[in-house]
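Each remark here refers to the structure printed beneath this line.
Note that one protein chain of the assembly has been removed; the remaining protein chains are unaltered in position.
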Amino acid sequence: MNLPLKDITETTQQVTHKVWPLTGGVHPEENKHQSTGKPISKAAIPERLILPLSQHAGAPAEPIVAIGDKVLKGQMIAKAVGFVSVPVHAPTSGIVTAIDVHSIPHPSGMSDTCITIETDGKDEWCELKPIENHLSVEPSILVEHVRQSGIAGMGGAGFPTAVKLSPRSAIDTLILNGTECEPYITADDMLMRERADQIVSGASILMHLLKAKQCLIGIEDNKPEAVAAMKQATASNSTMSVAVFPTKYPSGGEKQLIQILTGQEVPSGKLPSDLGIAMQNVGTAAAVHQAVIHGKPLISRVTTLTGDALGDKKNLEVLLGTSVAELLKEANVNDRQLNTLVMGGPMMGFTLDDLTVPVVKTTNCLIAGSIQEFPASMPAQACIRCGMCAEVCPSSLLPQQLYWHAKAENLDQLKHHNLFDCIECGACSFVCPSSIPLVQYYRASKGTIRIQEAKNAKADRSKVRYESRQARLEQDQAEKEAKRKANAKKAAVLKAARESKSDIGSAEVDPVKAAIERAKAKKLAGGTSQPVKAVLSSEQKELKIQLSVANAQSKKIQRALAQVEASGEGDTTKLKSDIAILQAQAEKLQKEFDAAATASPEPSAKPPASADLKKLKVENAMAKAALKKAERALVKAQDENGDTVELQKTVDECRQKLENLTSLPVTGKPVAADRTKPVSDDQLKKLKIENAMAKAALKKAQRALDAADGDKAALETVVAEAGAKADAAAKELADHLA
Amino acid sequence: MEIFLYAIAALLALALVFGAILGFASIRFKVEGNPIVDQVNELLPQTQCGQCGFPGCRPYAEAIANGEPINRCPPGGQTTINALADLLDVEAEPLDAENGIEKPTMIAYIREDDCIGCTKCIQACPVDAILGAAKQMHTVMTDECTGCDLCVEPCPVDCIDMIAIDVTTRTWSWELPSKPSQGNLIATDLRGEEAA
Partner (left out) sequence: MALVRQTSPHARGPNSTQQVMKLVLLAAMPGLAMQTIFFGWGTLINVVWCVLIALASEALILKIRKRPLSFYLSDGTAMVTALLLALALPPLVPWWLTMIGVSFAIIIGKQLYGGLGNNPFNPAMLGYVLLLISFPAEMTQWLPPSGIEGHPPVNGFMEALNSIFPLFGQGVNVDAISMATPLDIVRENSSLTINELWAENPVLQSFGGKSWIWINVAYLAGGLFLLYRRVFTWHAPVGMLAALFIMSTLFWGGTGSASHGSPLFHLFSGATMLGAFFIITDPVSSATSVRGRLIFGGCIGVLVYVIRAWGGYPDGVAFATLLMNMAAPMIDYYTQPRTYGHDKPKKGLPKTD
């Protein structure tokens, strides 16, 4: 199957692109030949498809269909949320049967929201909208189309492609990643062999989009057929060239491939776009072609099915959402041999233990391993600091130091040794003679550091809020102080003034005293228990307004009359008669006002039912809580053998108060005993509350009894009382309901 | 005899010179306040919960600067104790159980059906994380809540619950590999497991 390298060079039409060596790296066994024997075949349409809403990095998509909706192949069923997000499309026609939580392929084994579609087997497409004349269309339209087609990075990370296609710097080189450096995986290899044209078409669309000047397609030298196919496909395009480089793991990492093909390093913390480079997986390029030229969204992908436990190892074009169990069945899995199921490659993939998880946009491989293929990991021995890990690290880190500090949870040293530059390729764990799971330590430590930094950021915010709150309270305090002082000063001044004036004999009346006396007089005159400032009913208000209007008008006319009289011109008779009319009106209004004033006490003494009721409810709740608190304190005191007499009294008082309140009828009249006809809803609620409270009190008393290890007698009586109360309340409730 | 006197004189002179230098330095280069208090405060989690026995994080920081044991803060947990031990160059003790145990972070939640709008919890919250006004509905801003528990007591209708935050696929992270089953039989391993 594999042609020797020299045959490749004979078919070269372009000059081989210069390549740089990879730093570090290892040579694991390739195990690729098992799955390259057959061309890509289409997987059967399963009965059910489960589509997670989050198959990409970024915010999960939001469903836009409901349970029971019929969907067509390619129809959008979940829309993107925010900028870093992609939508989800139905991979085939069918009916949406569920939108709920299902286990998803995630290293944690957790579940997440998924849309379930029962397929109808008809595989009907929805209306496809390809972009005509894509090379003359505005790039922003193409980017939006790519986004709405649900395309995310298919090499494994799942980063939304549209976000990568909107870089913040100008791009001049597009790199297509056809490296596929992990062992076992051959999906990209087969894709390049069979669909090189689609990949190249996608690449040209991407180049137009990014306005890139050249495109490099990076392929390892263990894929000679793919190299030949891609070279043939790019033969007519002078801006695209295929670069072949020696096979080594992990050449396919984004940063590593950039180093190999351009000799440049992506600065730490920055993106490849800052170097003017954009990288996409070949599968993503093919998907872009499908989306733009044919209008087909991302609904399927090529997945390698391999591993010793499979009878039929091959590459399948799989509909997204197909369960892993279905695919394994299609590849003739031997259940007895199946020991480890890996999603992804053996170096960076994670194990699955639930076969019902679906295939997602980033599933490039499923390895059904037997126990001989993936033996159980040996127990880790001590690190002998041999340094082999540092030799193979592609990021030139010091894994043995990182391991040391990760074990010691020394987060500062980890950051100092550039932990976050680790790409988690696993080369260090691969070579470790002591079988230490190094990468695991780094993944865990990265998580710890992220959590710690989030905590620190929150602590800083809390500190700022706390300090500004303290400042605000102090300011309030200071203002109060200042006001108090000012008032005191004013009072002192007034007092002094009064004392000095009292010698002269005051013709002036103390305004405050006068006001008080006025109010007293008013009170006596009115005969009601109204406060100084009368609360006016709306009727009264209106009358008052009318009265003042009338008064104002009469005053105006009087002024006019005076003017006329003074000037000697004009007709005074009309004015005089107007004045008379207005005065009569004013008197009438005043009489009405007074009448309304004497009548108003009635309505004001009868407060609106709702306000009173609310007040009672509040009192009720407060009493309940006070009772609870008192009981809690009592129990605590009893536990500690403290002074319980006072507390017992408090508890009893609270209980009494509560009973008084709860015996009030709902209409609000403070009657002692009998109830008027109760409104059933409120009564029921009340009983329910009482019942719940009694139950809670019983529970608490029981808990206290259990927890107490001293004198239990008193607590037992409390429990008995609470129990009796609870029974009584429950009986009342039951009676009421019956 | 003279040599004796010369020796004493020389030492005396040296002592005076160095004493003068030290005295001058202690005045000229004196640091206002106690910077260690600020540094300790930076490391504390700022929940202002009072579980340490002090009314807030800054008072506890000041107490630590005066020799208070560093293992009193449950919300900070062992990580904070270790960081304080590093800063102050003292032994990192395990958390003092009298003050509480290390729990996952909780967030307060007000049951709106029961809230009566009394503002007692708003006054109690040390970071102003409760939104509301008199007679208006109160609610907790979950992003700002530190889980200090101070709002639960004052509420007259007991309507505040403390709820633990759920882990989602977005917040999940790996654990460190477990120690080998054969190797966790010595005292430090056992203690390590407790703290982990």
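The letters A and B name the chains in turn, as written, and every chain counts its residues from 1.
Rule of thumb we're sticking to: a residue touches a chain if its C-beta (ideal position, glycine included) is under 8 Å from a C-beta of that chain, and two chains touch if they have at least 3 such contacts.
Remember, predicted model here, so these are calculated numbers, not experimental data.
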item	value
Full-complex contact with the absent chain, from A:Q75, A:T113, A:S429 or A:S554	A:S429
Residue of A:K18, A:R385 or A:K731 in touch with the missing chain, whole complex considered	A:R385
Given B:E42, B:E68, B:E102 or B:D158, the one touching the chain that is not displayed	B:E42
Positions on chain A contacted by the hidden chain, ascending	23, 26, 28-29, 109, 183, 255, 259, 265-270, 335-336, 338-342, 344, 346-353, 355, 367, 369, 374, 376-377, 379, 381-388, 390-391, 394-398, 400-401, 412-413, 415-418, 421, 426, 429-435, 437, 439-440, 443
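Quick note on the criterion: only the chains that are shown with their structure count from here on.
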item	value
Rounded Å distance, chain A centre to chain B centre (Cα mean)	28
Touching residues on chain B, where the partner in the complex is chain A	41, 44-48, 56-57, 79, 82, 114, 116, 126-129, 144, 146, 155-158, 167-169, 172-177, 180-182
Complex contacts: residues of chain A adjacent to chain B	54, 104, 106-108, 110, 112, 379-380, 406-407, 409, 437, 440-441, 443-448, 450-452, 455, 458-463, 465-466, 468-469, 618, 621-622, 624-626, 628
